[in-house]
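As you look at this complex, bear in mind that one protein chain is not there, while each of the others sits in place.
For reference, chains read A, B, C and D in written order, and residue numbers begin at 1 within each chain.
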Amino acid sequence: MTTPLLEVTDLVRHYELPREKLFGPPPLVKALNGVSFSVPPGRSMGIVGESGSGKSTIARLVMALDRPTSGSVKLEGRDLHTLPREQLRAARRDVQMVFQDPYGSLDPRQTVARIVAEPLQALAETSRAAQRERVGESLAAVGLRASDLDKYPHEFSGGQRQRIAIARALITRPKLIVADEPVSALDVSVQAQVLNLMQDLQQQFGISYLLISHDLAVVNHLCDDVCVLHHGRVVERGAPQHLFAHAAHPYTQALLAAVPRAEPTVVS
Amino acid sequence: MSLFLFKRVLTLIATLIGASIIVFGVLEILPGNAAQLLMGADASPEAVASLATKLGLDQPAWTRYWHWIGGMLRGDLGDSYAYSSPVVELILERLALTVPLALLAMTFTTILALLVGVTAAARHNKLGDVGLMGLTQIGIAIPNFWFAILLILVFSVKLQWFSAGGFEGWDDGIVAGLKSLLLPALSLAVVQAAILARITRSAVLEVMREDFVRTARAKGVSQRAVLWRHVLRNAMIPVVTVMGLQFSELLAGTIVVENVFYLPGLGRLIFQAISNRDLIVVRNCVMLLAAMVVVVNFVVDLLYAVIDPRLKASDI
Amino acid sequence: MPLLEVDNLQVALQTQRGPAEAVRGVDFTLERGETLGIVGESGCGKSITVLSLMGLLPSSASVTGSILFEGQELVGKGEREMCAIRGDRIGMIFQEPMTALNPVHTIARQVGEPLRLHRGLSAADARKEALALLDRVGIANAASRLDAYPHQFSGGQRQRIGIAMALACGPDLLIADEPTTALDVTIQKQILDLIAELVAERGMALILISHDLGVIAQSVSKMLVMYGGSVVESGPTATVFAERAHPYTRGLFAARPALGAPRGGRLATIKGSVPELVDLPPGCPFAGRCSYAVDACYTTRPPATPMPRGHEVRCIRLDEIAGVTP
Amino acid sequence: MSTIVVPSAAALTVPGFWRRALHHRSFAIGAVLSALLLLAAAVSFVWTPWSPYEMDMAHKLQPPSASHWLGTDTFGRDVGSLLLVGARASILVGVIAVGIGLVAGTALGLLAAAKRGWVEEGIMRLTDFSLAFPAILSAIMMTAVFGAGIVNAIVAIGIYNIPTFARITRASANAIWSREYVAAARACGKGTFAITMQHVLPNISAVLIVQSTIRFAIAILAEAALSYLGLGTQPPQPSWGRMLSEAQTMMFQAPLLAVWPGMAIALAVLGLNLLGDGLRDLLDPRLARAR
Partner (left out) sequence: QGRKDSMVVGMTLEPPGLDPTANAASAIAEVVHYNIFESLTKINADGKITPLLAESWEVSPDLKTYTFKLRRGVKFQNGEPFNAQAVKYSFDRAGGEKSTNKDKRTFANLSTQVVDDYTVVLINKEIDPDLPFLLGQATAIIVEPKSADTNATKPTGTGPYKLDSWAKGSSLVLSKSDSFRNPGEAKLKKVTFRFISDTAAQAASLMAGDVDVFKPIGTRAVAQFKANPQFQVISGGSRAKTILAINNKKKPLDDVRVRRAILAAIDRKAVIEGAADGFGTPIGSHYVPGAEGYVDTTGINPFDIEKAKKLLAEAGVKTPLELTMTLPPPPYARQGGEVIAAELAKIGINVKIQNVEWAQWLSNTYGGPHDYDLTIVSHVEPFDLGNYSKPDYYFGYDSKAFSALYDKIKQTGNAPERAKLLGEAQKMLATDAANGFLYQPQFPSVARKGVKGLWKESPIFVNDLSSMSW
């Protein structure tokens, strides 16, 4: 058996809130209570669940932006949270992230060229010219023009910005892209464009996604596997088509039942 | 609540200890001493020396520091070199003026600022707004001692409504006392009110963009009522924060204004005590000021909780 | 007489880049007890349209056309008279339950406020009424939570409080501007069900705004599809869903990923992105993104073409499109 | 402020910036007034109508006339010339006092925001502590120890600016640190220092610019107050604050004497405040986006 691309084992994350009493333990928010799953190379995993179920917390832990209370996150067998700093840097090459808010995730003060090149600067010291070339390639891959290089984020629409964010994630040729609600802030018509793009890139570069969304249809569209998260635990997992057709866990069923169908039911 | 209070008390104590060391140290290197000053230029050196001994100025700094702190813990602040009367009495006398003055000035500041700030926000970008904000710009640019003289010129000299200064204490009644504090408080308040009005305006404008304002209006609440009933309280958090900072500015501002209105206040006491090298008075006054600032900030934090119920649970 | 009759409503807003026609000629009528949905993407003028009904437009807005509410003209009505109508005859629910409530007032006070304003109730009476309302919208233990503040409630509960507020005076028209967009699917369902229940119970008319076709499909009997400040298609919900006559409506439907669809299929997209109001052509607002567009589309505003079953579409290329099944 | 709006200084590099600036009323007025202030100081180095130090007791306290446009002071010096030269001191006070506060305060604030935990707690308690000493008070103590003089006055005002800048910087920097683009940079493996320099500092620069103009104005006023107490600029070097405080003693005989420096201060402060207000508007990304 090959090593999975991403293996998350027994991930627990409790947040301590500010102490309210002088003595006595601080209150805890149990965001994650033992989550395990793995993503084989080239396949994509979706995570769904209601608000506050711990989806973004998983994303932060996988990106090593936060430390787990216990449990491990292994990327191609390396535990990200125990790697020495230098190796962690190198490992970051293989995993990139796309955020929900296309307005907040791009530094308004930097040009598109700088934004997209940021992962390169942090990792390897390639020459300016080579960097620019790669940025150009990356932008082309998401359907933006080279003439956009020297523009600022505020000169783009929401959909275009999300493309820039994806271009930034692509530039290191990552094996895994963690996408935390990448399309929920976008308009329906733009959302489709971005989803198509993500799908194309997956086919083109063999990228795996860890796609986080509360929209079941979005996950269904892009992922090979889905985990349903409820109160910091995975309550059900499987291939989306199968899961959505034959949900076993009551929470999954409730979730599915609540999705409005685009079939008119009200008759005047 | 308890943790919050505990933290506050710790801060207060740390501040006071820090202040005591800094103040003592700084004053130690002041050139000149009280004995020489009290005796004057023509005094014989023998006289100066015996006064220095009497005041305990000839002892090492270390001893005097402990003497001071020890005395303070026992509630004895020592005797003023210059007035040869207990510092406690001196300070209490002065506080009876400075605290009411600062409070009155703060009241003026608040009333003026809220009126101007809310009115300007309500007329956002219209003539009234631009006019009022222009006024506040001017208010900010006028030094308070200058404004004080202007007030005296108009209200004391020309109209003779108020005396040009001085303060007779509270024995003649609250009204008489307040009357003599009116002009000083006003001249202190104008600059601060101008600053606060601008803060109020932008806070109100910010809150006016919030969704719940639209909700209130959708209920049929009129624009005015929305402003005073819904918006203002929400806008008070930044306003109160600034007010807390302004209170210490006001306390400091009294040094200047008390000079113009010849008021026997704490500010002038400190100023004179420094030039008289009446260091024991300076030390105690500065400690008092530092404590007052910390306490005022504490009150501000309590006010937050009063204003905003969201803060009650976690912060206090 | 219909409850509401909107005729050629036009709203122009003053923006940094000059005047923008946020609403360009919207017409519809609404009878008592009728439900109307408005769909369309962000910025197409949905909110502006309903805010003009409430008289809550930004002060820079200028409105023309006519809004007849029970026969009285609302356009140009004075602030004072509008205050009397708002919250009393017309109630409104907003999108963000987290921010739509005043964080520093208790919920009893907020729910009771319209009653005190319009019915002149005393504080105690208003409180009693508020309790009944909160009970009705399904706040558990309402009696003990009257003096709680909004932050002590979850998003779904807050939206219920918002509904209680809008319903306090028993309005004839309830406007819900994306009331569930900020909520989870499960909670969204509860809220939509609650609104539907109340509307049926009290015989109110409802205007529901959403960009989610599913929500519209399940909640309203009539609908408008808006694009660039104009209504591009309108009619009974079932008809619009069945016909999808306008190219934009088609694009919108096709762009939604469907739950349970097999993996790997591509979504149909509408090329380009939602334009800014100031950049819209004088003709059909959708012309710039429409694959059927001809020169005439850019220059003249398409008239409303009546279709069977009360269905209307604003497109001059209907014949060409009709051949392609949605 | 409950939420600190962090405008984008990117707007500064936007081609339209100057065009928009010209059309922004308060920015334009503010810029003109500030330019006048600079101009007055610059001109005074090469030319003044009269020598600002030349006394002429025979012509003291003269009203404005053709030869002395703004009249003469108690020593018979030309008020107009004094006003021009006085601008230098005012600028000096503003620049250095703000500079001290800006450099030290921003560094502390950035450090607090970047390190969090006890470093932040410590720095914030320190600023609390220093705020407990009002500026005038520390200035009085400093000048008592080191002697009255403009340098000490400036340093005292500058030191008082440090905690103010530290607090503002920390609050704005914390807001930036919670932005997703910082998370993105961290995900790329960027270090704290790099993020601070590349993302945080540029994005709070607008706040700092605005705050600097306000503090600049406040410093001019603080110098005036200190001069009133005799602790500011020392003779014969004129400063507006000192002119004002001297004129104050003559308020009844020669009120005009107090009006000129008063007006100069008011205009300078007004100019800087308007400039700050204007900058805030111009650097607001929401406005820049709608370009």
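One rule holds for everything that comes next: a contact is a pair of C-beta atoms (placed from the backbone, for glycine too) under 8 Å apart; a residue touches a chain by one contact, two chains touch by 3 or more.
Keep in mind that what you see is a predicted model, and the values were worked out from it rather than measured.
Considering the intact complex, the chain excluded from display touches B, D. When you scan B:260, B:285 or B:307 for touch with the missing chain, the hit is B:260.
For the chain missing from the display, the contacting residue among B:119, B:163 or B:222 is B:163, taking the whole complex into account.
Remark: the omitted chain is touched by one listed residue; of B:114, B:149, B:199 or B:286 this is B:149. Although one chain is not displayed, its contacts with chain D can still be listed: residues 53-55, 57, 60, 74-75, 144, 147-149, 230, 234-236, 248-253. Contacts to the hidden chain, counted on chain B, fall at residues 30-34, 36-44, 46-47, 50-51, 54, 82-85, 90, 93-94, 149, 152-153, 156-157, 160, 162-169, 259-265, 268-269, 275-277.
Just so we're on the same page, only the chains that are shown with their structure count from here on.
Overall, the chain located most centrally, as judged by its C-alpha mean against the mean of all protein C-alpha atoms, is D. Work out the mean CA point of chain A and of chain D, and you get 46 Å between them. Taking each chain's centre as the mean of its C-alpha atoms, chain B lies 53 Å from chain C. Annotation: 23 Å between the Cα-based centres of chain B and chain D. Residues of chain D in contact with at least two other chains: none. Taken in their complex, chain C has these residues touching chain A: 34-35, 41-42, 155, 184-189, 192, 196, 211-215, 217-222, 236-238, 241, 251-270, 273-274.
Per the touch definition, chain B reaches chain D in the complex via residues 11, 14-15, 18-19, 23, 26-27, 29-31, 137-138, 140-146, 149, 153, 157, 191, 199, 202-203, 206, 237-238, 245, 248-249, 251-253, 255-256, 259, 270-271, 274-275, 286, 289-290, 293-294, 297.
Of all residues in chain B, those touching chain C in their complex are 210-212, 214-223, 230, 233-234, 307-310.
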